[in-house]
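The other protein chains are all here in position, but one chain of the complex has been omitted.
Here is chain A:
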Amino acid sequence: TDTVPPQVVPGADPSARQLCFAWGPAEVLVCETLFGRAGGCRSRCLSRSPCPSRFWGEGRAGAAARALTGSVAGTGDEAPSSSRVFVLRKDQDIYIQTLRKLFNESHGIFMGLQRSEEELAGKSRKAQLVQVSKNYRSVIRACMEDMHQAAVSTRDPALQGQYSTQVSILSAMELIWNLCEILFVEAATAGPLLLRLLDWVRLHVCDVDSMVREVLSSESPSKHKLFWNVVDVFVLQGRMDEARHLLSKEASANPTSMNMYKILDDLMKKMPVPSLGNTQTLTELELKWQHWHEECQRYLQDGTFASSPHMESICKILLGDEDAILEKKELMTTWYHFLVTRLLYSHPTVKPMELRFYAQSSMDLFLGGESSPEPLDMILMAAFEFEMHQVIKECSIVLSNWWFVAHLTDLLDHCKLLQSHNLYFGSNMREFLLLEYASGLFSHHSLWQLGVDYFDHCPEYGRMYLELHIERIPLSTEQKALKVLRICEQRQMHEQVRSICKIMAMKALRNNRLGSALSWSIRAKDAAFATLISDRFLKDYCERGCFSDLDLIDNLGPSMLLSDRLTFLGKYREFHRLYGEKRFPEAARLLLTLMTAHIAPCSFWMTLLTDALPLLEQKEVIFSAEQTYELMRCLEDLTAGNPDKQKFQDDDIETTKVEMLRLALARNLARVIVKEGTVEGS
């Protein structure tokens, strides 16, 4: 045979750098790694930190680069040796125990969404989608709780660090998702938009919570040194009632400021805010607000609050004075808090499309050139700019796992918000992200079951991906194999069914579990394998002279018809049974049928004819004349058909057998002719 010289991918140099590859649906991606040829480098084992690869424009090349950030197994510092296979884990996060709840629960929500009523239109559909979004968020929050508990209760500092990181990642995810829900899913309009954004800020900016708690729980809050900070926090977050409540404590403790307090309290009480219901139109709100704004302005200019710098600053905040608000930077902690506060006090009727301007300027003002925006900031900015694709792209880069973008994109797609964004292989973005996420699940020994459902809902490539992945699931127990089989059968993946059944049947055969092997062949309707098993039984019989596993052969039932050999086995066993029960005529008939109807393989005819011997030798004549002729013909067919007559004749045992048979047949013929020729009663 010719040996084809191994070919190297043009351009790649395996002598200098190690290559890695990844299987795709119709191609293999090969790329160079950073690792030199001298074995794997332990120091290169990268941790779980996300890899900000230049992903988007490079299509799947980036996916392979991402794969490299997983841990590298089989490392060693030895001298260059023969090539090794490195096992790269595609998706590290899958293996984090506390995230499993996230994957499982979100799978349930995902499935519910796919199956939900598409016929619902307008408001009810939107309400349904918002509910789905809220469900996803509550799962993220539940996971955060668990992760936090785990961080608190663990004693291993490395683990604690890991959990804490995860908590902050999950928190950021929920922050982004919540904003997307407000802007995209619910598509809040001017008016309710501000209220939603206020809720969002209140929920997520929690750095001040401990301070608030401390002040509120102290004996005389108004004497607390952080008292005014807390009042400011409430005002900045638009929590007017709470602010007024605290202020009343101050007023009762400090009667001299009673006058000022009353005015401020009144202003805060009267502040017009958007309402969720349809009680007022935007124009009405704007008018009222303008009127109120002017009133505040008057009080400020009159110097009403001049003697209390705190109250004066609050009044300035109410007037939307940017500088006054910016002074409270530490209490707001983030630029988006600043944004929402600005909007509350200067443009409460802001329209969604106007957000981008305020967002950009807010960020610039807040960061003030001291610090540059972080990835999270860019993502939120993209959301305020209604650049959905940008949001998803940035999230894909920053996050180490596809969970977030896959589910969010799917939801946005259901909201009919994403036009088909064609990537180079033609599938749309939603499908691409789901495929990536599900593929990651498949590398897990148990979460792969979730991946199946995700592939089902990828119309273009899902099935192909499933076919490739499902065959690679290790089948450690029969139960696992049954589950995989059921999945394949439900999707008419006949190739995979056959292949898996063959694997299991072969394993069973090697372990001498013939019944199991047969059971697998029946499931796959694999006639060839059934023949193999039957041959094995027959071989055992020939060697040992008796059947093994009678409970199986005696109870084949209709499955006997799966293969001719199997049928023969069943019938042959029946022949033995009949013989054992001394039902000789029936046994004889059956034996003959086995040969004449060609149920028996030719190789077995000799054995069958030898089995006929005792029947021929019986005192009573069993075979009729015609049957005897048939037997003789069979014998002649057998011996004549043998091409290597020379060898046959040299084999003593065989020749003796043939001679004995011929003799027995002749004798039987003689007896039966006499018997049949005798007239009854004469």
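Rule of thumb we're sticking to: a contact is a pair of C-beta atoms (placed from the backbone, for glycine too) under 8 Å apart; a residue touches a chain by one contact, two chains touch by 3 or more; residues count from 1.
Here is the rule we use: contacts and distances are computed from a predicted model.
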Listed names "Serine/threonine-protein phosphatase 2A 55 kDa regulatory subunit B", "NUP43 protein", "Histidine-containing phosphotransfer protein" or "Transmembrane channel-like protein", matching UniProt entry of the absent chain: "NUP43 protein"
Listed residues A:18, A:346 or A:449, member touching the removed chain: A:449
Residue among A:20, A:376, A:514 or A:634 that touches the chain left out of view: A:514
In chain A, positions touching the absent partner: 97, 100-101, 104-105, 107-108, 111-112, 445-446, 449-450, 453, 476-480, 482-483, 486, 490, 506-507, 510-516, 518-519, 522, 548-549, 551-552, 555-559
